[in-house]
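Here the structure comes first, spelled out in structure tokens, and everything after it is commentary.
One chain of protein is taken out of this complex; the other chains stay put.
Right, subunit A next:
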Amino acid sequence: MGSAHSVPAEMRELADRTGFTSEQIEHLHRRFKQLSRDQLTIRKENFDSIPDLEFNPIRAKIVHAFFDKRNLRPESDGLADEINFEDFLTIMSYFRPIEMNMDEEQLDRFRKEKLKFLFHMYDSDHDGKITLQEYRNVVEELLSGNPHLEKESARSIADGAMMEAASICVGQMGPDQVYEGITFEDFLKMWQGIDIETKMHVRFLNMETIAHCY
């Protein structure tokens, strides 16, 4: 049947970089316009209009991740005030599922990227390490809002998890050793053997095959 309109060059470039198909990009563009209320950029306030997101305990961290420059471009740091559609797509592409035709090296890179995204969510002060305090913050956020849970319980859960992390990364620690924090290499070690590819992905429907049914 053949598409009667040509895909513009920027669209193809976006598709190559993020791995979405042009139809998916169009659909996400419409979603972007909805969220930004027809502006060219999105700010943090625009995420307030999503009711489903309100239920999410780590909502603040998720919204923050969209504006985190470490996720948007390699080797950059800091927080952006607003993001455009390209940045929006870049963040969404972290949640792409794995494709059948990926080789070992691609799979490994894919996995590292997803874990890096998760790492940045925990490492809120951007120093490259997840300290005990940062870990505690995440646990508290996840458990926040429950009047029955005391702060102490949340802390003990975080401490326990941190100790387990230390044992995986550093092995047996001497009595004077202080575990400073989880670096990204340690983080990767913790996830060895655990299959994250099926857990951290959003199944974007492939619209192309459907359109051709016509």
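The criterion applied here is as follows: a residue touches a chain if its C-beta (ideal position, glycine included) is under 8 Å from a C-beta of that chain, and two chains touch if they have at least 3 such contacts; residues count from 1.
We adopt the following convention: contacts and distances are computed from a predicted model.
Visitor: Quick one: the chain not pictured, UniProt calls it what, "Autophagy protein 5", "Glycerol-3-phosphate acyltransferase 3", "Origin recognition complex subunit 4" or "Aryl-aldehyde dehydrogenase"?
Guide: Cross-referencing UniProt, the chain left out corresponds to "Glycerol-3-phosphate acyltransferase 3".
Visitor: Please pick, from A:Glu99, A:Asp125 or A:Glu164, the residue that touches the omitted chain in the full complex.
Guide: A:Glu164
Visitor: What is the set of subunit A residues that contact the non-displayed chain in the whole complex?
Guide: 1, 3-5, 24, 26-28, 30-31, 34-35, 47-59, 61-62, 65-66, 92, 94-95, 117-118, 121-122, 138-139, 142-146, 148-149, 153, 156-158, 160-161, 163-164, 167, 190-191, 194, 196, 199-205, 207, 210-211, 213-214
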